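All protein chains of the complex are present and in place, except for one that has been dropped.
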Amino acid sequence: MNEQATIKRKASDYKSEVKPVWCPGCGDYHVLLALTRMLAASGTPPEDVAVISGIGCSSRIPAYTNCYGFHGVHGRALALGTGLKIARPDLTVLVMSGDGDGFSIGGNHFLHACRRNVDLTYVVMDNQVYGMTKGQPSPTTDPEWDSALAPGGTGIRPFHPLVIALASGANFVARAFSGQPNETARILHEAVMHPGFSFVQVLSPCVTFRPEQAEWKSQVHPAPVEPTDDPARAARRIMTDDGFNIGILYRGDRPVLTARATRDPAPVETLERSFAT
Amino acid sequence: MNEQATIKRKASDYKSEVKPVWCPGCGDYHVLLALTRMLAASGTPPEDVAVISGIGCSSRIPAYTNCYGFHGVHGRALALGTGLKIARPDLTVLVMSGDGDGFSIGGNHFLHACRRNVDLTYVVMDNQVYGMTKGQPSPTTDPEWDSALAPGGTGIRPFHPLVIALASGANFVARAFSGQPNETARILHEAVMHPGFSFVQVLSPCVTFRPEQAEWKSQVHPAPVEPTDDPARAARRIMTDDGFNIGILYRGDRPVLTARATRDPAPVETLERSFAT
Amino acid sequence: MGRQDDPAAFAATRGRDEDSVSLAILGSGGAGALTTGGLLLEAAARRGLYGMMTRSVGPQIRGGEAAAFLRLATRPVECMADRFDAVVAIDWRRADRFADEIALDAGSLLIGDPGKPGEGTRAGTEAPPPPALTRSGAAVVNVALSDLAATVPGGRENMVALGLAAGLIGLTAEELDGLIERRIGPKGADAVAASRAACALGLDEAGKLPRRFPLPLPADPRGQRWRITGNEATGLGAVEGGVRFAAAYPITPATEVLEWLAPALRKVGGVLVQAEDELASINMIIGASFGGVPAITATSGPGLALMIESLGLAVASEVPIVVVDVMRGGPSTGIPTKSEQSDLNIATLGCHGDAPHLVLAPLSVGDCRFTAGWAVHLAETLQCPAVLLSDQFLGQSSAVIAPPDPAVFATQRKTLPRTIEGYRRYELTQDCISPMALPGTAGGQYTADGLTHAESGLPSSKAGDHRNQLDKRQRKLLEAEYGSLWAEVEGEGDTVLLCWGSLTGAAREAAARLAAAGRPVRLVALRLIAPLKAEALAEVIGDRRVLVVEQTHSGQFLNYLRSAGLLAGAPRSLRRPGPLPIRPGEIEAAVMEWSQS
Partner (left out) sequence: MGRQDDPAAFAATRGRDEDSVSLAILGSGGAGALTTGGLLLEAAARRGLYGMMTRSVGPQIRGGEAAAFLRLATRPVECMADRFDAVVAIDWRRADRFADEIALDAGSLLIGDPGKPGEGTRAGTEAPPPPALTRSGAAVVNVALSDLAATVPGGRENMVALGLAAGLIGLTAEELDGLIERRIGPKGADAVAASRAACALGLDEAGKLPRRFPLPLPADPRGQRWRITGNEATGLGAVEGGVRFAAAYPITPATEVLEWLAPALRKVGGVLVQAEDELASINMIIGASFGGVPAITATSGPGLALMIESLGLAVASEVPIVVVDVMRGGPSTGIPTKSEQSDLNIATLGCHGDAPHLVLAPLSVGDCRFTAGWAVHLAETLQCPAVLLSDQFLGQSSAVIAPPDPAVFATQRKTLPRTIEGYRRYELTQDCISPMALPGTAGGQYTADGLTHAESGLPSSKAGDHRNQLDKRQRKLLEAEYGSLWAEVEGEGDTVLLCWGSLTGAAREAAARLAAAGRPVRLVALRLIAPLKAEALAEVIGDRRVLVVEQTHSGQFLNYLRSAGLLAGAPRSLRRPGPLPIRPGEIEAAVMEWSQS
């Protein structure tokens, strides 16, 4: 742990020298930018931050930061991040993944991380497609989107990650757009500062497999109302919105799960007692 | 497939001769009763019904029926049932599991089965505990419940399976109480008849590890309002109710996923064409 | 398969063991057979005897038939005996369910309440001992436990049975009184009085039995005794080894490891988290360990199967974790309540890709303490996942033993204490252990990765990087120092009894008997399964012939040894899947038979 939190840091202090392998124009570049700006603003030393991810284009992000990182297996980032945060409550833990990683294969951990409400921040870079495996539909893809795996579309309605988060107990819910890195940095900052499990869906276009997402720039707009602290109201709002309102949508004060650390740990030898006859 | 649907059948025609290993007084006996009564009322021949389950006390149910059954592995019943229903749309497929099987390890399949909206019925016998492994908390257990694995309680809020179902796209959502087998049979019947994915949470007490659930009998009451077809409204209602209103809570008409069977399948040989140079 | 087909009948041809007495206590739903067994075990422990108790129950969660199998002895015992001296049945109603598991002979006693036609005894209606048991020729002794209990206000049959069983092995009224005081005391004076009176009636009845099997005092009657299960000992060893984080998803027969750890970790300043499934539990411990906190989970076959992908992640990213697999009958859901050694394949070779890791196996209930501690030590020092292969027999048996050895190591993960220039997480080092920076260490930042990576940790698909890291991860295991702990090697002879894990107790007892019979063998019991110490093993085998003993159907252990190029001669294989254990007498007979052929 480090006492240098007062040192003034720049976004570039949080960027590694590794050149991203993302396609030119990929939205994830801006997520990286927002993330490093947010961290600089927070002033947390990079060594006290851990960025945990799964597998996908988006999940490449940890190595592009100058923080501790874990590029785990597909879909399990939240579980890994939860273990880390409970074991090391002193760290700032950010779990970052994609819509396939987070909502398809990782859906169960999403549900239960929301419910558990450990103090970490979950960022999903949602491009409504599996980028890394070259263009298959994800849980947020619209039903008509044509692809090799689902010719003519899946016929399956996308689901609402933000509503799922609310229904399962997330303590902070927001939507951001990677094309607005400053606003995204601000939202991420609030997410990190908010106690408990914070979930941020970042719309982050895939220029290669979803070129039509270039439109997003003109579709997004600030959320028309202030964040609520009533999950039922927030859920209803989100279920009926157009999917493009950006901002913090819910701030809760549900009880945060922390390891109930014993103030005064007993020596291990005391555990032997129960076995004596 | 069978043309005998007009034959009059009794509930006992749907029961096998196997004696359940459930504890005396377990709520699941009444779920079995409700199930067989419902099937008798439907008149569907037992050989045209498949009952699919995972692992748990509740998941023992298939072998106690006289239908085709699959007692699969823990948490995967919905996936297995989905494959069966898509491959064999002529069958009536019921997937039946417990709150551990369905909401903990099986949570991801729950999300995606709701979303996919295949025409099957999902019944979770919810006793707010892992019965089969002798009393650990499940996702629907209240945070204070004391157990060996979580002394003093988990501190984690139970989540709302019915809201999750709505948020992820289920087409029919209901709550039943095993202590009311006729009402449960009626609800199950409607669930089976309703197109698409129907989800029924059946409160089914575990007399061994949750003896306090004997109280449920006096706590349940009919849902005070008629089912809605607005998922946002249904979700808000359920998020704010007391967890004990029984009845059909949501009836939707979302598009049902069926295999887009080609009317006129081509011979396999035609597939060779694309390889010729 | 020959005689292995009916091990009970076979075992019954073996003689009685002089140093121990074996009892089965049975009853139908709610009769209290397990309580009785537990109390008897405790009484024996207080006397300074040694012992072991296993349980057998039906598929019901509650209200099903139950049996407590006890072996009480004047010397340490690590397995059950070949045969039972007596069966004490609170009632005989579902006793046939256990017939497979109870080997009897003409020297055995079948003592129990036969019930009465039409009367309200516990037996309900008349229920004599079933033919499956009587055909052994064991002497039948009818004791009207129910009638006797009814003569005491508040008296229970199982307390009468306790007295009977205690008398049978030579325990005294004073010993039982003290026990009852301690155990029943909290329920009030009336309950104590009722239990004592019922027990006394049982003791009286014991006096009338045609034979008894009194045990003398043990050699060290005042030696300290622990009563402990393998699952508890595993938890204890892990915490002693340094574990402070556990993630849990319950599964039979591993749940007790987790349920023991939950309060224990809290006491010593650690934490246990319940996960939503095994995919989460293994990733949670990887996360905790990445953060520097030694971490564990426990599961059984189906759960291990779900963890396999992420076990490979721990291998590739070099994160130490311990995964306890308390094996049960397989494949698939199999037989959750019975023991088998058939997860050897998945534990050693279950990962995709080349993923060398540690696999260890405790050799007795008590050894679960040591081997769990050693597993943590090795995992931490080698930055590698360790799978600890316990099983239902070790895990759920209640043993009365002298306090087992703890593992005492100066365990130290090779971490990066402070900034160095150009830190490379996966550096190629002399000892193949790359220093690991823990989050919070300035200048140590890196990204752990399951992708093939260069020394820096950055993804690489270069042949050289791939091979270098594969070499390193293989070599760090092969070149590590395991001392003599990799196996127990005992005795001399022209034959090696080669086994692993929980079968060691039976093999050791067989070896002792063979030595006593002038036919000594060498026992080799592997504690370190992977990496396989092939050269050392070849050396301790020498040119002896080898009998490989294991509890699998396909011979997984035999095949595993052969895959390393060992046992090129013509080893014999004594194997059987669960649920029935392989008893010492079977091993003894297999050696004797081989000698004669």
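Residue numbering begins at 1 within each chain, and the chains themselves are lettered A, B and C in the order written.
In the analysis below, a contact is a pair of C-beta atoms (placed from the backbone, for glycine too) under 8 Å apart; a residue touches a chain by one contact, two chains touch by 3 or more.
Small disclaimer: the values here were computed from a predicted structure and weren't measured.
A.B. asks: Would you list the chains present here that the left-out chain is in contact with?
C.D. replies: When the full complex is considered, the omitted chain touches A, B, C.
A.B. asks: Kindly state which of the options B:50, B:94, B:149 or B:188 is in contact with the chain not pictured.
C.D. replies: If we include the chain that is not displayed, B:50 is the one touching it.
A.B. asks: Among C:320, C:450 or C:505, which residue is in touch with the absent chain?
C.D. replies: Only one listed residue reaches the unshown chain, and that is C:450.
A.B. asks: Of the residues C:27, C:163 or C:577, I need the one that contacts the missing chain.
C.D. replies: From the options C:27, C:163 or C:577, the contact with the absent chain belongs to C:577.
A.B. asks: Check each of C:309, C:367 or C:488 against the chain that is not shown and name the one that touches it.
C.D. replies: Hidden-chain contact among the options goes to C:309.
A.B. asks: Which listed residue (C:217, C:349, C:428 or C:517) would be found touching the missing chain in the intact complex?
C.D. replies: The missing chain is touched by C:349.
A.B. asks: Identify the residues of chain B touching the omitted chain, counting contacts across the whole complex.
C.D. replies: 1-2, 18, 45-48, 50-52, 62-63, 66-73, 75-76, 79-88, 90-91, 108-109, 111-112, 259-262, 265-268, 270-272, 275-277
A.B. asks: Using the document's contact rule, name the residues of chain C that touch the chain not shown here.
C.D. replies: 59, 100, 279, 301-302, 304-306, 308-309, 312-313, 315-317, 327, 329-338, 340, 342-343, 345-346, 348-356, 449-452, 459, 461-463, 466-467, 470-471, 474, 552-554, 556, 559-560, 562-565, 568, 576-580
A.B. asks: Against the chain that's been left off, what residues of chain A make contact? List them.
C.D. replies: 21-24, 55, 57, 71, 73-75, 104-105, 107, 130-134, 136-137, 139, 148-151, 154, 208
The rule is short, and it goes like this: only the chains that are shown with their structure count from here on.
A.B. asks: By number of C-beta pairs in contact, which chain pair leads?
C.D. replies: Most contacting pair of chains: A-C.
A.B. asks: Please compute the C-alpha centroid of chain B, do the same for chain C, then give the distance between them in whole Å.
C.D. replies: Roughly 37 Å, centre to centre.
A.B. asks: As a quick test, compute the distance in whole Å between the mean CA positions of chain A and chain B.
C.D. replies: Chain A and chain B have C-alpha centres separated by 31 Å.
A.B. asks: Scan chain A for residues touching two or more other chains and write them down.
C.D. replies: 108, 111-112, 260
A.B. asks: Which chain C residues reach two or more other chains?
C.D. replies: 266, 276-277 - these are the residues of chain C that touch more than one other chain.
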